[in-house]
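The complex appears here minus one protein chain, its other protein chains still in place.
First chain written, first letter: the chains are A and B, and each begins at residue 1.
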């Protein structure tokens, strides 16, 4: 087991204190583990934040459940009463308890494997783990405590901060810069050539992509996600932004702070986003446009123009979300609308006939 | 050549017997190879199951063609008559003949390469091939006859069944479980961290993903497809399910048996499917919903609510497929519908004018 030791048990009271929550029920119960509502046993703690699952609160065998401020369960007659920990933000509180009980993946402390290739000119920080078959290029800098898993390729002149994790087969092309606590999931590609061609007399001539990619602190890049290097200057992903899996970010994009770009989102070249933008799964964004701060786009939206800040949008082409919902409701009723139009036409023809002398 | 030996020739009669088919024409002809209808030569066998290609039956130079029960070709005047093998299910019969004549890729029998890294604590079955630069972590179990290609990373505590194939650069994160005869195509990622963040005061706090992924027997995972590990418990892909390329399966999904999830499908977290579900290319599925047994969704569908069993659906948002076809037909005629509405409005205004005293 990577996580060698089982979690240390904690009482409900200790866990409540850890998240500033209020206990209802048995505060002395011992909790050893986090688990889902339907699978949890009496020594497990679970949570309820999605109302869809509220009914499980009356049947769960969990020893303890983290819930919202006003949430209680109905009288239970099955002889089991989960303790409740009520907090403002049960999802976040449960996350704090997960971190306390289980922590994050423990990375093998192997130092620099003799089976890795590390260029002599590379500068490697303290307590860095570099796994077998990783390749670290010329002049690369890697900060303290960073983990480089097998089959990672870091090309020349890359700068990587401290406490980063690069999972197997992730690739960073030359001259890219990664902040601190950056995570690349397996197969992520940072800094490949931008899709830049000058078409001349029917030939697509490749344009040298002389820029790079800069990832801010705390950026996470999902598995097999691709971030193109800039044609010139830098493709930017600012601090705190999390990319899902198989996302594609085109060259020269400037993605703001604390964005959530969910799996399979695609953003074409030179687009930019403000802070706290959320793009749900499979959203597409055209090139050279700007999405304002705090914009949230529903799954599969097609965004082809600038979006003002704070908008919730949806649909293809993307529209104000409330409007989009009305549009799609009518869209699904088109056969009925056409029938009504046909009836109107027919009645109108009747009326015209009658009104003729 | 990996496949060192050319296929052993078989007569049309032998092949027909192999698939329980009826021969029309020259049963003694020698067949050495499978090939497409338009490329096949007189020693090749081909098949016809898609009516789109029916005309080729009258021009093919194939020595033999596997066809449906009632299929024959028109009188040919070009001096060539392909033998026919008629069966109930010509596509499946042709597949049986392909397996007989050509077989599957022959994997190099190299044993455990001295250039692979295999943890001492790993338990490796009989006749396992582990290629150079593969990495097998602590406590990993690998069943008999499994093939591990170069640059595969198997992290700690993974259990892999027998007769599996893991192609280059596929990655399995710690604690995941793979059944027997599982195939990971190149770059597939099993068990990376789920996209789980608790947003608190504007910061997206990573939630430890302490669950795993469980793949049933005979699951195939396409190239660069990503299956996230569960936040807690397991993301499940049940037996016999085949995932295309660049598919993304979110954390805690439970995918049923014998599903076909075609390339670029995306399924958000905690969604589930019944058995024999088919999702065509680029379909998107929202989180926390259930798709019933035998549901089939057309390409690019956007599924945002539970789907009852046995439904054929299409469109965004997904609708009953027949309804969707009518909706999209009218959708494409919207300019005409608007014109008709305008005419109605204008005629109505005329009538009202006339009817005024």
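Note that a contact is a pair of C-beta atoms (placed from the backbone, for glycine too) under 8 Å apart; a residue touches a chain by one contact, two chains touch by 3 or more.
A quick note: this is a predicted structure, and the numbers were derived from the prediction, not measured.
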Discussion item. One chain is left out of this view; which of A:9, A:111 or A:208 touches it in the full complex?
Written reply: A:208
Fill in: Options B:240, B:274 or B:287, residue touching the unrepresented chain
B:240
Worksheet item: Please identify, in ascending order, the residues of subunit A that touch the omitted chain?
Response: 117, 133, 135, 138-139, 151, 153, 155-157, 169, 171, 173-175, 187, 189, 192-193, 195, 197-200, 202-208, 210, 224, 226, 228, 232-233, 246, 248, 250, 264, 266, 268, 282, 284, 286, 288, 302, 304, 316-317, 319, 323, 326-327, 330-331, 337, 340-341, 344, 347-348, 351, 354-355
Discussion item. What does the interface between subunit B and the hidden chain look like in terms of residue numbers?
Written reply: 1-2, 34-36, 39, 50, 52, 89, 91-92, 94-95, 98-99, 102-105, 108, 115, 131-133, 149-151, 167-169, 183, 185-187, 220, 222-224, 240, 242, 244-246, 258, 260, 262-264, 276, 281-282, 299-300, 316, 328, 331-332, 334-335, 337-338, 341, 344-345, 348, 351-352, 355
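The criterion applied here is as follows: only the chains that are shown with their structure count from here on.
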Worksheet, complete the sentence: CA centroids of subunit A and subunit B: separation to the nearest Å works out as 26
